[in-house]
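The complex appears here minus one protein chain, its other protein chains still in place.
Letters A, B, C and D mark the chains in the order given here, with residues in each chain numbered from 1 onward.
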Amino acid sequence: MKKLLSILPLLAVVIGVHLLTSATDTMYYLTQMTMSAYYSLLIIGLCVLMGYAGQISLGHAGFFAIGGYLSAALTTRSLIPYQGTTLVSLLDSAGLLLSGHDLYGEALLVVTPWAACIIAVLTAACIAVVIGIPVLKLKGHYLAMATLGFGIIIYRLALAMEYFGEADGISEVPAFVLLPGVSVSGNFSDRVQNYYIAWVLLLIGMVLLLNLIDSRVGRALRGIHGSDEAADAMGVNTARFKLQTFVLSAVFAAIAGVFLTHYNGGIGPSEAGVMKSVRYVAIVAVGGMAHLWGALLMGIVLNFLSLRGIFGSYDDAVFGLILIVIMLFAPNGILSINVRHRLRQLLGRGKQDRAGEV
Amino acid sequence: AWAENIKVGAILAVTGGASFLGGPEARSLEMLVEEVNNNGGINGNKIELIIKDSAASPEKAISFAKQLIEEEKVLAIIGPSTSGETMKIKNICEQAKTPLLSCGAAEVIVNPVAAYVFKTPQKDSFAVKKIFMEMNKMGISKIAVLAGNTGFGKAGKGQLLKIAPEFGIEVVEVEVYDKKSNDLSAVVAKIKANKDVQAVINWSIVPAQAIVAKNMRQAGWDVPLFQSHGFGNIKYVEAAGAAAEGIIFPAGRLLIADSLPADNPQKALLMAYKKNYEAKFNEPASTFGGHAYDAFTILMAAVAEAGNDRDKVRTAIEGLKNFAGTGGVFNFSAEDHNGLGIEAFQMMIVKDGKFVAYTGK
Amino acid sequence: MTTELFIQYLLAGITYGSIYAIVAIGFNIIYNTTGIINFAQGEFVMFGGMIAISLLQFMPLPLAILLAVVLTMLIGALIEICFIRWLKSPSVLRMIIITIGISILSREVAVHVWGESIRSLPYFVGNEITSIPILGARISPQVLWVVAVSGLMVVCLGVFFKTTSVGREMRACASNRKAATLCGINAENMVTLSFVLSAGIGALAGCVMSPITYSQYDMGTGLAIKGFTVAILGGLGSSGGAVAAGLLLGIIEAFSVSVVPLAFQDAISISILLIILFVRPQGLFGSKEAAGLKEF
Amino acid sequence: MAFLEIKQLHKRFGGLHAVKDVSFQVEPGQIKAVIGPNGAGKTTLFNMISGTFPATSGSVTFQGRELLGKKPFQVATLGMARTYQNIKMFSGMTALENVMVGRHVQSNAGFLASMFRMPRTWKEERDIRDKSMELLGLLEIEEHAHIDAASLAFGQQRAVELARALAMEPTLLLLDEPAAGLNIYETAEVGRLITKIRDLGITVLLVEHDMSLVMDISDEIVVLCFGEKIAEDVPTAIQQDPEVIKIYLGEE
Partner (left out) sequence: MLKIRNLESGYGKIKVLKHVSMHVDPGEIVTIIGANGAGKTTLLSTIAGLVKASSGAAEFKGTNILKTKAAVIPGLGCVMVPEGRQVFATMTVEENLLLGGHPLQKQGKQVMTELLEHQYELFAILRDRKKQLAGTLSGGEQQMLAMGRALMSRPSLVMMDEPSTGLAPLIVKEIFQIIVRLRDEGNTVLLVEQNAKAALGIADRGYVLETGKIIVQGPAEDLLANQDVQRAYLGREKVEEK
C-alpha cells in the first residue's frame, strides 16, 4: 500500500507535465516524453535484473528488438503469398488476421496487433528462458560476454534477414488499437492519448517492480546478489530465481519494444545495436544500480535529452562524460548524491549539533 | 530589411555508422546556407538551417522530424542520409504536409510516390542498368555480386538481382558482408573458386570498397571489378592504392568536372561546388555532399518561386524542369519525385589513381 | 573444397584471428592487474593507427610507428592517472562503466581531430596488390607482419607474466590489492604500468593492421567486442588462451563463409563461441578454480 | 534409522583426499562436534552435507532421505540450515532483511503473487517480519534490526547469521566455527545460545576450534585428521585420547 502511495506523486507529475505543456502550447514535448517512457520501461526491468539480482546483461536491446521487430513484421509483412498454408488458415480462423490495403492500395493480409504483440512478447520470454538457462550459470565478465554475444546475434539476424528489412528495418507499421478509440500510434492527433498510454504502462511496471523488490522474492534476489552461496543454503532456488528475473526483464524489454515500434511506426537495426544495450546498462548504473527510482529518473532524463537532440553531434560525447562524472563522483547513482546523501548529511549534522548542546 | 527567416530543417547522420554520408552532407549545407545568406538570401529572406544529427538511428530521426515540423515549423526537411531513416519519417512528413528532400538512395522512397517526399540521389536502378549495359558491351554474362549490409548495399543488391535477367546476365554468386568488415579475403576466395564468374560487382560503401579491390588483386584474380556509384570519392581510390586501377563504376559528373566539355550544363556548378568545398573543408568533394547540395538548391529554387509556404514549395518542386545539379539534370513531375534519368550517370574508370570517363576498351 | 581454397580460408582465418588475439591480449594485461576489462582497449588500437598516419607526413614509417606507440602509451598513462588512479576501492562494475565512458569520449575526440574518413598506413613491404604464394594460395605480406607481431607479443607477455617478478606483482594487484600493498607493492604504479603496456600493445596492433583493415575513428568498438569475446573464450588473463581463441574465432569465421551466407557469419561464429562457453564456463584455457574464486 | 547418517563419505580435490571414508551418525536432539587440525576436511564435510559441492563417493541420509546429488536449496527445504566459517552476510540488506531471507523456505509467494500483492501475500509478509523480529529478539540484537548487516560488529554479524539460519526452522543446524574471532565472554555466550537452540529441539552439528566451548556443550565429538575419522566419543573421553592430544589438542 505504501508503495502504491509513493507512485502517486509521480502520477501527479505526469498529469502536471501534460497540463503544463498544453497550457504553454508546447505539447510537442510529449512526443519525446512518450518515447522516453518506453525506454524507461526496459530500463527499470533491467534495473531489477542488475541491481537486485546482480546479473549483468549486455544484451537487453536484443529483447527490445525481438519485441519490436516481431510485432512490426507480423503486422506489416503480408501473408497473402502464404494464404492457404495451414498455419495461416489456422490464424485466420482464430480471428487473428486482418486484411486490408496498404497506403498504395495493394491488398494486405497481416496479423492483428494484439496477436502480434502477444506472439512477440511470448517469443521474447521463450528465448529468454532458452538462453537464460545456460547463460545465467556464468558469472562476472563471462556473463557479460555471453549476454553481449546474444545481443550481437539478434542484431546480426535483424540485419541479415530479408524478412526484417535488413539495414532499412521495417517501416509503415500500423497503429496498435488497444481498445476501440485507444491506439498506440505516432499520429499527431493521438499524442496526448499516447503519452498517457506510455506513462500508465510505465507506472504499472514501476508498481509491480516496487512490489516485487519489497517481497519474499525481492529479498531472495538481493540475497543472491549479496551472497549466491548463502542464499542457496537458505533454500533459495537461485538458478530459478535468476532465470525468472531474467525472463521478467526480457518481457519488460519486449513490451517496450512492441509499443515503441507501433508508436514510431517502424523499427531499425540501430535499436538492436550493442551500443544501445551498453547505454541501458550505463543508465541503470548511473541511476544507482539497486535503485528503481534512480533508474527511472535517469532513463527519462537521458533519453529525453538525447531524443530531443539537445547535444547535437556531441550526444555520445556528453553521454560518455555523464557516465564518467557520475561514476567518479557519485558511484551510487545520481540520487544518492543529490537528495538522499546530502539530506542525510544535513540532518545528521543537525542531530550532532543538538547532541552537542545537550 | 529581412521580411522573414526561412527555416529549413536537416536530419543527417553526421556521426555514427553513416557519418561518411552525413558528414559531407552537413558540411555542404552549412557552406551553401552561408553563401546564400551572404548573397542576400532568397528574395531578401535569410535562410535559417537547423541540422539535427540522427547518428543513423531511425528512432532519433522520427523524434527530430516531429520536432522540426511542429516546434521549429520548418518549411522543409533535407535528409535523412539513409533510406531506412527516410522510410520511417516518410509518413510523418506526408501527414504534416512538409516537403522532405531525402538524400537516401533507395527507390522505395519515391516509388510509390508520396506527395511531399522527394529524393536527390540517382536511382539505383539506373546505375545498375548502366553497369549491365557496359557488361553487355564487354561480353560478360556471368557475374558475382557483393554487397555491404547497409541500406545502400541492400537496395543495390535488390536492383542488381531484379534487373540482371533483362540484360541476359546471370548472377552466379551473391554475398552480403558487414559494413565494418576489415578483411574479405575469405569471401573473395570463395567466389573466385567459382570459375564461371567473369566479373564482380561490389555494392557498398567505405571501407569495404577498397578492401574488396585489394583482396581480389592480392588473390591474383584479375576479372573486371565494378563498383556502385558510392565509389565517388577520390579518397577511396587512394585507400585502395594500386588495387584500384581499372575499377569501373557509374557516377555523377562531379568527379570528372574538370574534363567535362564547356557546354555541359552541370560544368559550372560542379566546378564551383568542388572548388568551394575543397577550399573550405580541406577534403575532396564527394557525390554524397552533392546529394545535399542538390536538395538544398532544389529547395531554394522552389522557395524563390513559391515563397515560404510548404504546399506551394512542394508544387514548385514538382514543376522544376531542366534543373542542373551535381547528380545530373533534374526534371521533376507529379509521378517522378527523383527527376533524374539514366543519363545522369557516366561510367568511369580508375586510371593512374584518377577518375576518368570510361569509354569502353 | 580444393586444397588451394582450404589454405586460402585458413590464411584468412589466421589474419582475422591474429588481429582479434592482439586486442584480446591488451584486455588481458589490464585484467591481470586490476581485475577489470578496459572497454577502451579498442580505442588504443585506433589511436595507434591514427597517430602514426598523422605522423607519417613528417617522418619515415618506422619512426612514425615508434612515436605513435609511445604517444599512445602516454595517453594510456594519462587516462589511468585522470580517471582510475585516485578511485578508492572501486567496484568492478563501476570501473567497467568508467572505461566505457572513456571509450565513448576517446571516439568523440578522434572524430573531431581526424574526421570520419578512413585512412591507412602504407604497406610495410610492397603495396596493395603484392602477394606471396603459399601452397597455391596467396597472402599479403602485411599479414605475415600481423602474425609475427602478435606471436612475438604473446611469447613476450607470457614470459613476462609467468616468470618475472613484475608480472607476478601485477597479478597480485588484481587478486588482492590490500594484501599487495602490505607486501610492499605499489599497486597504483602497477595499474598505471598495465595501462601503459596495454596501450602500447594496442597501438602497435593498430599500426600493423592499419594497411589491411584501415583506421577510422570508430574502429575501436567492433575490435573491442571481438577482442573481449576472444579474451573471455580463451579464459580471462591467459595470453595463450587469447591466441588460441582468436585463431579459433578467425578460422570459424573464414570457413563459415563456405557454408552459410556471409551475412550470418557473426551470428554463427558467436553462437559457436557461446556454446563453447556453456560447456567450459571458465573459457578454453581459464582455470575453473580461479574463475570460481573471482567475484564480479 | 539415524537422524543424520554419513556413510563412507569421500572427497577428492585432484590428488588430494580431503575427506576419506568418513562415517558417523547424529541422533536427534544432540549437539555433535567435529574437530580436527586445520585442513582436516571439516568444512569440506559440511559442504558435502549441505550440497555445496558433490561428494566423490559415499552417502549422506537425512531423516531417511539421501542428500547426495541434491542442490543446497533442496537440502535447505528438507530442514537443514548452516552458517559459514567466513561469515556470508547478504550485504546491502539490513539485519532484519537478512533474517527475513531465512524465512524463504517457510513461505511461498512467487513472482506474480509478489508483484501483484495478493492479500495472502500481505499476511505472509507480516508473519515473516514478526517471526524474524522475534528471532532477533531471541539473540538479543533487535536494536540493530534496521542497520546494514555488513557494518555490524563481528560478533553481531555472527548472531545475525545464526538468526537467519534459525529463521528457516531447521531440524538440523550446521555451525562452522561460530566462535571464531570472539573473545572469551562472547564465546561463552555463543555456547549458551547453542544449548538454548538445542533445547528448542534442533539438532546441532558443530565445527569449532575453541575447546572450552566444544568440551562444554557437545554431547559427542568426532575427530578428523587428514580427512580420516580417528576418534568418536564423548568429550571427556576425547580429552584423554592420546592420539587426539598428539595431533590436535597438544600437551597441556
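Things worth noting here:
FYI, a residue touches a chain if its C-beta (ideal position, glycine included) is under 8 Å from a C-beta of that chain, and two chains touch if they have at least 3 such contacts.
Quick caveat, the model's predicted, so the values are computed rather than measured.
Considering the entire complex, the omitted chain makes contact with C, D. Contact with the chain not shown here comes from a single listed residue; of D:A2, D:M133, D:A188 or D:I230, that residue is D:A188. Residue positions on chain D in contact with the hidden chain: 13, 16, 35-40, 43, 85-86, 153-155, 177, 180-186, 188, 209, 211, 247-250, in rising order. Residue-level contact of chain C with the missing chain is found at 165, 168-169, 171-172, 174-176, 178-187, 287, 289-290, 293-294.
Assume only the chains that are shown with their structure count from here on.
Ranked by how close its C-alpha mean sits to the mean of all protein C-alpha atoms, the top chain is A. Separation between the centroids of chain C and chain D, computed from CA atoms only, is 47 Å.
With centres set at the average Cα position, the gap from chain A to chain D is 42 Å. Each chain gets a centre from the mean of its Cα atoms; for chain A and chain C, those two points are 33 Å apart.
Touching two or more other chains at once are residues 15, 149, 176 of chain B.
Among all residues of chain D, none touch two or more other chains.
Across the complex, chain C is touched by residues 15, 17, 19-20, 23, 149, 174-178, 180, 182-183, 185-187, 189-190, 193, 206-207, 210-211, 213-214, 217-220, 235, 239-244, 283 of chain B. Residues of chain C that touch chain B in their complex: 2, 5, 8-9, 11-13, 15-16, 19, 111, 115-120, 122, 127-131, 137-140, 209, 212-214, 216, 218-219, 222, 253-255, 257-258, 261-263, 265-266. Remark: chain D residues 50, 52, 71-73, 75-77, 81-82, 84, 88-93, 97-98, 100-105, 107-111, 114-117, 121, 124-125, 128, 164, 168 touch chain A in the complex.
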